[in-house]
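One protein chain omitted, others in place.
Chain nomenclature is as follows: A, B and C, assigned in order of appearance, with residue numbering initiated at 1 for each chain independently.
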Amino acid sequence: MRLRGVPGPALVLALLCALATAINPAFLSPRNLTDLMLAAAPTLIAACGLMLVVASGEIDISIGSLLGLCAAVAGTLSSPDRLGLPPSLAVAATLALGLGVGLLNGVLVSLVRVPSIIVTLGMLSVLKGANELLMGGKWITRLPDGLRAWGTGSVLGVPVPIAACAAVVALTWLLANRTAWGRRVFAVGSNADSARLAGIPVGRTKLAAFGLAGLLVALATLVSVPRLSLVDSGVGVGFELLVVTCVVVGGVSIRGGTGTILGVVLGVLLLSSVRTVLIFLQLGESSLYWERAIQGALILAAVMGDAAGRRREARA
Amino acid sequence: MRAKTLLAAATAAMLLIGGCGGPQGQEGSPNGPTQGEKGRITICLLPKQKGIPYFTSCAEGAQEAAKELDVELIYDGPTDGSPEKAAAMVEKWALQGVDAICVSPNDPNVLAPAMKAARQKGVKVITWDADAPSDAREVFVNQATAEQIGTALVDTLVKDMGGKDVKGEVAIITATATAANQNEWIVHIKERLKAYPNLRLGSVVPSNEDQKLAFQAAQDLIKASPDLKGILAISSTAFPGAAEGIKQAGKAGQVQVTGLSTPNDMRAYVKDGTVKSVILWNTKDLGYLTVQVAAQLVRGTFKGTDPTVKAGRLGEKRVEGDNVLLGDILVFTKDNIDQFQF
Amino acid sequence: MAELLRTEGLGRSFGGVRALDGVNLDIAEGEVHALCGENGAGKSTLIRILCGALRPSAGRVLWLGAPLPEGVHRCEAAGIAAIHQEPVSFPDLDAVDNVFLGWEPRRGPLLDRRAMVRRTREALRELGEDLPLARPVGELPMAQRQMVALARALVRECRLLILDEPTAALSARETDALFAVVRRMRERGVSVLYVSHRLDEVFALADRITVLRDGRKVDTLPARETDRDGLIRRMVGREVPEAPSTETAAAGGPVLRVEGLSLPGAFEGVSLEVRSGEVVGLAGLVGAGRTELLEAIYGLRRFREGKATVGGRALRPGSVPSSLAAGVALVPEDRHRQGLIPSWPVSWNVSMASLGAVSRLGWISPGAERARAEAMARLLQIKCAGVRAPASSLSGGNQQKVVLAKGLFLGPRLLLLDEPTRGVDVGAKHEVHQLVRRLAAEGAAVLAASSDMPELLALCDRIVALRGGRISGELRRSEFSEPALLSLILPEEGAA
Partner (left out) sequence: MRRLIATHEAGLAALLAALLVAAWRTDPAFVSWRVQSGLLPQIGETALLAVPMTLIVITGGIDLSVGSVMALASVLFGLGFRSGWPVEACAAAALAAGLLCGALNGWFVTRFRVHPLIVTLGTMSAFRGLAEGVSAARPVSGFPDTFLRIGQGWTAVGLFAALTLAGTAVLARHVLGRRIYGIGLGESAARASGWNVDRLKASLYAFSGLMAGVAGVLFTARRNTAKADVGAGIELEVVTAVVLGGTSIFGGRGTLVGTALGLAVLHEVRQFVGWRWSNDVLNLVVVGALLIGAVTLNGVISRRPAGSVEGG
């Protein structure tokens, strides 16, 4: 097992948790750990999808806007104040929307050959606009219980978001490491020319990665938005940056070809615990204003660690 | 290759011209203001952020007044709440030569220069919802000053927590770290908290206008400090998020939360007891009054110095200095919330 | 033996250069067929056509009597596996993935990972290789990467295995293991097309040998009907090497002096001297360290030990500007990556390394630039539609002249040439040689690396041979002969 992208984040995460626990033992309480997992679950679900896109050598920065649009669609369809359709229908429509947008990104990238950063940059604002139009200046305040169960219910005593997240992590691991398609995603990102020579359909492989990423964003919507009782128009703003950051800190190379689920899990846990740790440290009222600076420093540390790692590998 | 590109560009151009020409004839399409039209005046209403229920309900009241007074109303604002975009809109409207611009400044410092420039072009500029320096506008349609809001927030929270003898910690969940309005309220909240020596201010946590972050922050604050008795969630996204956080943490009744929001968005939490009080004013009336004042300023039936202003269905409203007063801050509780539908 | 593959009048040209011309070749089932020829004889073009990576511009390939399918993947599916000098590989993925990507065994929807690991391990064991299966192959040494590529071909049930210089990076032990595998495959009825510069390997393995020269087939003959000398004669194509050119200038004072230069992994303890007016050749096989040595002198690589001076000025290790200031110019090996910017006009390419000479205060004078480029184009007889034509529109030979012009622009004291005529047709080759001689006659020192032996013999006053990163000997003009040179650069007899 290759450990690139794992030791660094694991170490920092352990340090942060130790620090928070030392100052405030409540940090390690089961309740808090559950809450941390609950908060990290949607990010992790989306990060699994993005990891595959990045591993294939592309990037998707439209996922934040997609999350917002998915939330608006799920709410509009199911809320008794709006269309009031059965929640199952709303869920299906949301998943279809996520898949559809992901595939659209994929088609533009792999068939029309527009650089993925441009396609998804454009999509970022198109989807955000669609979201605003759909919401029409009002929030969706009453979500039906059938939809809320996705966020607040539990399966066999495990909260649905955590169960869904665990399932996604397991399935993504399986997909990435134990299916031909998964290995091909990494192959395409590692060396597209060689992949073509080995008869791998490069375009279709990327297309599927984008589609899956979209689908997982829709799933992330379903387990995050119904945890709260209302859908506002700001859902998902900045989410893409958080997920990209997590994936990068988790050791997935932006050039493609590499990345481990374990690294991504650690990256997500690390980034999503920064704020909780800051709150637990109780450093004073304005300490939270440094949150973003810490996140930035984490990325830069990951970058330097990665560079040092590559030099070690080069010497080996 | 060159021919192809030009062809493509030309095609795009045709579509564009066609597309722009189209809506003119269509019915019900939103129409930009035109200087040529005489008699009918145009009023622009700028919210801090478009697309959130608070301002949408203000806009409903504004529309009502516009219909009564037969004025053209343009309601637009930045969807992300950026004061820079708001200032750009004011500049644009001034160039379009509208008659009045009503500004709810998200950051008065940013908006004031644009508002002053608009006034120099002969546009009546007033503020509503939040104020700007007095030389940047004619009057302020005042529902409450920042000081009144800060005081009301603290006092209501203290009342909900069980009176001034309660000891403990209070935390604030704000919009973004840089939100000008909230930062001003925080100054007054801190000031008012001095009146309650038993209470201590803990963290100020930005929620980045993300309900989920407010939710998480509320839960983290509860766990991190067993002393925590109350949370002031002072943005319309933070309030429901914090309420949900307290509810799911099973701390409803033990940790109080209050803030500013519309009754519709908080009704469920007030009914189930998670939230005892919601602070606001009648937003529809605020929008209605704003358009009334703006239209009368343009028509000359109201001068900024008059002691009162006749405001349609609201009757006479008092004017104090250059502030048109809407009335008192409302506190919605279980008992009265169903009387308010906005 | 039944015929497996046959080519009929196969030809291919690149930008006007004929790389392959009317080649008829047949490969029987279960034979090891060696392909020999000097660099540029057309071997790699032929191989690329046979494995589906390149379409022929004339003739056709018959596979079991039917036309060969198009595309690498279909050819692989048909049973042709090729291992190139730079093997198809995914540096970020592990050995097991590298072996199976594109045709993974499955159990239901999932990969049959256990079988993949088992078969990879078996194949590697058969090759006598024991490498960490979980490491990304990009982190493995070159030899092990080669073995992984071999394992890919081995595991795949192929009927024709094409090996292009498979032992260039292998140790003696690894080479033995490879030989055993090749023999075993032959017993199983698999045919092998074996390309190697190591003639003893060819004689140890091959049943038949085909010799190519200048894109044409010279001969196909059973291996036991010839010997090393006979083969070299056929490859070279003449009994007596080309007469050395007569215009040898008297060598002046030393320009380049290299003492004990070392770069771990590339070359070690290299000392040599090049005098003004002298053309010194640098001979050696792929991987002998020629390119690395030139790049180290030029400053593209940082040498670790030793000293290099040009005209008495010490060169700073790893600093191109220092070498440029000392009057060093390099004509690099990889024309498209390092030598040129193909989409740029010829004139821009020519002035690339010496923009200071056509600019004042940094402002380029297009007139001066064009005039000097035109002068260079005339001098080097570059055939192009004006110096404003993009370099990519030129033929390979003329592109190489552009790279040469770029090096000559400043009138360097020391010119480093790396494969100066690779992929260049015979006429242009001659012109390039004359040019280099003339330059030397005007007082420059030239150090030229080439794997083209007649070129070195015709061009140089002296040849230094490298073997495995160390100097293995030196030939003076009076000692020049291909057999002598070959014996200096080929691995010593018995080493395999």
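Everything that follows uses one rule, which is that a contact is a pair of C-beta atoms (placed from the backbone, for glycine too) under 8 Å apart; a residue touches a chain by one contact, two chains touch by 3 or more.
From a predicted model like this one, the values you see are computed outputs, not experimental measurements.
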Candidate in contact with the missing chain, chosen from A:L28, A:L89, A:A170 or A:A297: A:A297
Of C:V320, C:A371, C:A441 or C:A484, the one touching the omitted chain in the full complex: C:V320
Residue of A:M123, A:L147, A:V231 or A:L262 in touch with the missing chain, whole complex considered: A:M123
In subunit B, positions touching the absent partner: 1-2, 4-6, 8-10, 12-14, 16-17, 20-21, 24, 30, 32, 34-35, 44, 50-51, 74, 76-80, 82-85, 87-89, 91-92, 94-96, 107, 109-110, 112-113, 176-178, 180, 183, 206
In subunit C, positions touching the absent partner: 52-55, 70-74, 298-300, 320-321, 323-324, 330, 332, 334, 337-341, 343-344, 348, 352-353, 355-356, 359, 362-364, 366, 390, 406
Chain not shown, touching residues in subunit A: 59, 108, 112-115, 117-119, 121-130, 132-133, 193, 196-197, 199, 241, 244-245, 248, 254-255, 286, 289-297, 299-300, 302-304, 306-307
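Quick note on the criterion: only the chains that are shown with their structure count from here on.
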Chain pair showing more contacts of the two, A-B and A-C: A-B
Euclidean distance of C-alpha centroids - subunit B vs subunit C, Å: 72
Between subunit A and subunit B, centroid-to-centroid distance (C-alpha), Å: 32
Between subunit A and subunit C, centroid-to-centroid distance (C-alpha), Å: 46
Residues of subunit C defined as touching subunit A within the complex: 53, 71-74, 76-77, 88-94, 97, 101-104, 106, 109-111, 113, 134-136, 138-139
For the subunit B and subunit A complex, residues of the former touching the latter: 50-53, 55-56, 59, 79-80, 172, 177, 201-206, 208-213, 215-217, 219-221, 223-226, 237, 240-241, 244, 248, 264-265, 267-269
Touching residues (chain side subunit A, partner subunit C) in the complex: 1-2, 174, 177-180, 183-184, 186-187, 189-191, 194-200, 253, 257-258, 313, 316
